[in-house]
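Up next, chain A:
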Amino acid sequence: MYLDPVLMIALPLFAAFLIPPLARISKGLVKYVPVLIIGFNLYEMVMLLPHSMVKPVIVVIAAWAPPLGINLTIGPLGNILALIISLVGFVVAIYNIRFMEEEPNEKYHMLFLLLTAGATGMVLTGDIFNMFVFLEITSISSYALTAFLRDRDGAEAAFKYLLIGSLASTFILLGIALIYATTGTLNMAQIAVRIKDVDPRIAIMALILLVTGFGIEAEMFPLNGWAPDAYSQAPTPIGAAFGGIVVKAGVYALARLVYTIFDFQGIFHFILIAGIITLLIAEMSAIRQKQLKRMLAFSSIGQMGLVLIALGLATTRGVEGGLFQMFNHAMIKPLLFLSAGYLVFYSGSKNIEDMDGMGRVKPLLSFFFAFGAFAILGLPPLSGFWSKFIILSETIRNGFIAIAALALFGSIIEAVYYLRVVGRLYFKAPHEGLHVQYVPKSALVAMGILAIITLIAGLYPDFVMVYLKPAAAELLDKTVYIKSVLMAGL
Partner candidate 1 sequence: MRKAIAVLFLGFIGYYLLSTFLLVPFGVVRVLEGVGLKYLQDGLQQTGAANLVTSIVVNYRGFDTLGEVTVLFLAATGMGALLYSKRPTERARQNASIIVKTGARILFPLIIILGAYVFIHGHLTPGGGFQGGAIIASGFLLMFMSYRTYHVNHVILSRVESSAGSVFVIIGLLGLAYGSSFLANILPLGTVNTLFSAGVIPLIYVAVGFKVGAELTALLDTMLQTVK
Partner candidate 2 sequence: MDILLIILTVILIAGALNTVRSKDLVAAVISGSVVSLIASIYFYLLQAPDVALTEAAIGVGLSTIIFMITIRRTGRMEE
């Protein structure tokens, strides 16, 4: 039983508007609002899953059927991604309960709630300009959250992010303008129908502008200069949310563009090549990073490179693998970030060198980190293995053996730097004078949820795959998507 899906956008906004008065009544209550609201979103997405798998659920807004009004199109893909986003959001919200306690914490929770809502909106909406608006909601809250600690580095990172992000929105707007000028519509399904009649010289330009714009959010090289700084300087849960929420929305937009809206084949090769370059550069950059979170940031970029490779293959199985990888990354990278956050906090330093012996001081926390590291390396039986395996198998099946070999090379580099950290955690003597503090239960619960999901997805990958298959099918066969949206108008 599900309620109207538009509540998934409306309620977070409503709650965000109401947080300031609520904060005046009780400061303590505010931190539970995101948990509650995103929990509702999670429930909603789980309940919608059986419906959307059968046929896309079209939600009309303002009573105007699709081409006229804005609609939410909850197909398998949107549903899965919104589910991932809500899940990560939910877990991070739990983690947040005890994370941000000083002033102005109500603003923090509000921004985080809107970040999640924006990303959810991005993956659910069926209108390209609406997607832009939600992208802006997501990125503006990201900018603000990156600088939220008001420290020296946070502001710098936020400015870089904002600079690149503004360029992204410029390009996206230009792309949308071109599309509207030539097709006369903003509804993605209708654009997909009409783009065939558009002068390909214009269409390709629109595609390039949009791919560049969304590529910035999807951390494609060389558009990802903002990412390492923003990931590493934002408050830890926000770093996790970037990896689990923001990037996912960016990749979704990219996938929607190249698969559903446009019909150009060459762009897939570009994405494939961009993917492998992204992966390699990121892994190479990560190997000698001194700061833990910055290293994780580069690793995150590298993982997105793998996803891009999968999307660039444009085969059913490849896309399934890519989606699986996105799912895994959304579970594992927050796990790493969240555990790293407390490791950094307790060791009192951002540097990897100072993590020595944390495994003995904080065993559970370090266990979660090591678990995440093993999972992201793709070691069986954790879930990272399957997604990497499918992507590589598909890469090779399509004859890109060199790309697969390079990706594997990247994986080896990744193994080196992760295991160095894990080794430090467990096999070096802790520094003198580490004052052991208590890790909040809420944080441990949050990490525990992610770890359990990773393990289950690893041992029983079909459990996840069942839902990813229709999502991949939706991308590769756009007729269902188009038909179901346009039929809603009749």
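How these were chosen: all candidates are chains of the complex that A comes from, given by their letters.
The criterion applied here is as follows: a contact is a pair of C-beta atoms (placed from the backbone, for glycine too) under 8 Å apart; a residue touches a chain by one contact, two chains touch by 3 or more; residues count from 1.
Everything quoted here is computed from the prediction, not taken from an experiment.
**Q** Which of the candidates 1 or 2 touches chain A in this complex?
**A** 1
**Q** Spell out the part of chain A that touches candidate 1 in their complex, as residue ranges.
**A** Result: residues 4, 6-7, 9-10, 13-14, 16-21, 24, 59-64, 67-70, 103-104, 107-108, 110-111, 114, 121, 125, 127, 129-130, 133-134, 136-137, 140-141, 143-144, 147-148, 150, 155, 174, 178, 181-187, 190, 199, 201-202, 205 of chain A touch candidate 1.
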